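A single structure is presented below for examination.
Missing here is one protein chain; the remaining ones are kept as they sit in the complex.
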Amino acid sequence: MADYTKMWSELGLDLEGHNALLSILGSAYGDIFLSQKNRPEGMKYFDFVMSEVHGLRIQELMEAKAQRRIVVGSYCVFVPEELILAVDGVSVGLCAGAEFNFEGAEEVLPRNTCALIKSAFGFKLGKVCPYLEASDVVVGENTCDGKKKSYEILAPMVKDLYVMDLPQMKTDMGRTFLKEEYRRFMAKLERVSGKKITPESLKMGIEIVNAKRAAVKRLAAIRAADPAPISGLDALLVNQVFFYDDPVRFTHSVNQLCDELEERVKNGIGVSAPETTRVLVSGCPMAVPNWKLPMLIESSNAVIVGEESCVGERGVRWLTESKDGTVEDLLDAITARYFSIDCAVFTPNPSRVEYVKEMAKKLNAQGVIHYSLQFCQPYIVESGPVEKELEHASIPTLRLETDYSQEDAGQLKTRIEAFIERLEKK
Amino acid sequence: MRIAGIDIGSRTVKLAVLEDGQLILSRNTMTSYNPLATAQELMGDAVFDVITATGYGRHLIKGHLDCPVISEITAFARGARFFSSDCRSILDIGGQDTKAISLDQEGNLRKFEMNDKCAAGTGRFLEVMATALGFTIEEFSKAGLSAGKAVKINSTCTVFAESEVVSLTAQGAARDEVALGIHKAIVSRSIGLLKKVAVPGEIFFAGGVAYNDCVRVLLEKEMGQPVFVPSDPQIVGAVGAALSSL
Partner (left out) sequence: MQAAMAAVPPLIENAQIADPVRRFLEYVLNKREQGNPVVGVYCGYAPVELIRAMGAVPVSLCSASQWTIPAAEAILPANLCPMIKSSFGFIRTNACFFYAASDAVIGETTCDGKKKMFELIAHLKPTFIMDLPQLPDDTEVLDRWRKSVLKLQGFLEKTLQTSLSADRLEAEIRETNRKNRLMDRFFAYLACRPIPVSWREIYDVITLEHVANGDEFQDLIEKISSSIDQRIALGQCFGTFSSPRILVSGCPVGGDACKVLQIIEEAGGVVVAMEACSGMKNYFVRITEESSDPLRAVAESTLSIPCSCMTPNRRRLDLLDKMIARFSPDAVIDVVLHACHAYNVESHKIRKHVQKKHGLPCLKIETDYSKGDIEQIRTRVEALFENLELKK
């Protein structure tokens, strides 16, 4: 990696902490990803992206900013990238997947806050997330109590925090409201970027994002094959890089990977033996570098064939209808797309469990591991009825609740192994 | 063929050897700071053809013995059927964790629940509480059984409950009644797990805590289901591991 020290210090990063973070990240990546057997060639691109995730990519962001393009950081799949692209902005997901500086985070947040939120604060207070520091606008959205209230504390720490409200019920009123919130967000983007959203620019934004989602959907569909042509860890990584990389280049790389995987499927080549136990992971998002659970699962004689999660299927499943029309028409299409997301923020949220069943069937998963981040009430409360419903449909289900720490790895491993042993008997 | 199972738990290591469907050897010892050495010592001169490891230390030993491993949940499911051929619900309270397991008619694992990552309400909890009250483990159980009423203990967290017990005794609460309170607390916590998975009928109670009569009696009463404790409740996991060697 080139020397980015100058750029990092200009961004105001704490160099010592940042170096420590990168070195932990680098060695974890080596242990978890590079040690896997039979990896597809196409993953080399993603290895490269990860090795430059705080380097070259940030340099690109700085170059974009120099050309007066805005950088918009966000924490959630309800923030439409289409709108950001329509003002020629760059959309980036913000760091929230590592247990970094939780002591600092706990000075302003309760200890029993979900790890994702604490991580975001740990990164901010420790000054180690270049994405956050490079962002012209940070978008917070009211998806859960913890995030909603934490944004109030984050607001004075960042350059420009914009809070987006969300409906919590899928009613007509909810839909209208979501559209109004997106309209308000559009105005905000226009104000900050000084650029007007036109039907053409919005349509282009929609098409870029659609292509990106379609590529990842293609990848998801290939994973139905046995033997699995790609590990769950690698597929998760692609879904994670989704939030950081340049969308057009990313799309191209994913499609290239898919070409290779289709070839593998044709030749019966996989990352694990045929008939390896297949599981679907469902629940909370896993942000980089939260690879704990997939690693435990895939080191227990199983392969993950899908992620029903925001970093995964829930983030890419729906495409936006791309049509010729006014900005208003396109805004309707965008609203319709995002209003379909079956996040546990909605009450009730029955379509989610239906889709988990459908995914399990499509991907030939033998069981579902429901993953909740500790203290994430929407998913944890939902997990009970989801488990009941899945078991009722003869899909064995294991509910796990965990955080970013390693202290429960042994316990989790025991549960996962027992669950895999249960599936093997079938 | 002689099949063996070794269960390396957090508090004790257990070894079982079976031949022709009979348990011919059963040993256990305390886990030390070096579980591998303890396991090797325990195996000592035991003769067997194949061995399977289970328990917290299973992956540790796997590297040294080159043997298959299974999780202790599956091990208990299989082992329980050895002692009670039609059991469907299993409660195992070990040194640092509690498991509630249910099986289908054929004995396949159906559902299971485990306690959270701390040792709340486990065997270790009982040990610490007995010590706090100045009892041996045997006296502790007897004291609970003999108490006329219980002092309510609110916490099953080992750390909090210990200070709760200290403050209760400082306030002059009767030792026996506190002892019963502690047993009730552990039982109510186990029932919390059991109710999520259990099916009607007998409950197979395993793990070191199954030796504790007070827990067994309370469990039977609170669940309203008969509780069966095998002759050697600690060996169940090792037996299950041995059976899976076949």
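Lettered A and B in written order, each chain numbered from 1.
Here is the rule we go by: a contact is a pair of C-beta atoms (placed from the backbone, for glycine too) under 8 Å apart; a residue touches a chain by one contact, two chains touch by 3 or more.
Being a predicted model, the structure only gives us computed values, none of them experimental.
Note on the undisplayed chain: of the listed residues A:108, A:214 or A:336, the one touching it is A:108.
For the chain left out of this panel, the touching residue among A:69, A:149 or A:195 is A:149. Contact with the chain that does not appear here is found for just one residue of A:180, A:207, A:389 or A:424, A:180. Touch with the hidden chain on the side of chain B covers residues 152, 154-155, 160, 164, 167, 188, 192, 195-196. Residues 108-110, 112-113, 142, 144-146, 148-153, 155, 163, 165-169, 171, 173-174, 177, 180, 344-345, 347-349, 374-375, 377-378, 380-385, 401 of chain A touch the missing chain (whole complex, contact as defined above).
We adopt the following convention: only the chains that are shown with their structure count from here on.
The distance from the centre of chain A to the centre of chain B, each centre being the mean of the chain's C-alpha atoms, comes to 40 Å.
Here chain A touches chain B in the complex through residues 391, 407-408, 410-411, 413-415, 417-418, 421-422, 425, going by the rule given at the top.
Looking at the complex, you find that chain B touches chain A at residues 56, 59, 70-74, 97, 108-112, 114, 117.
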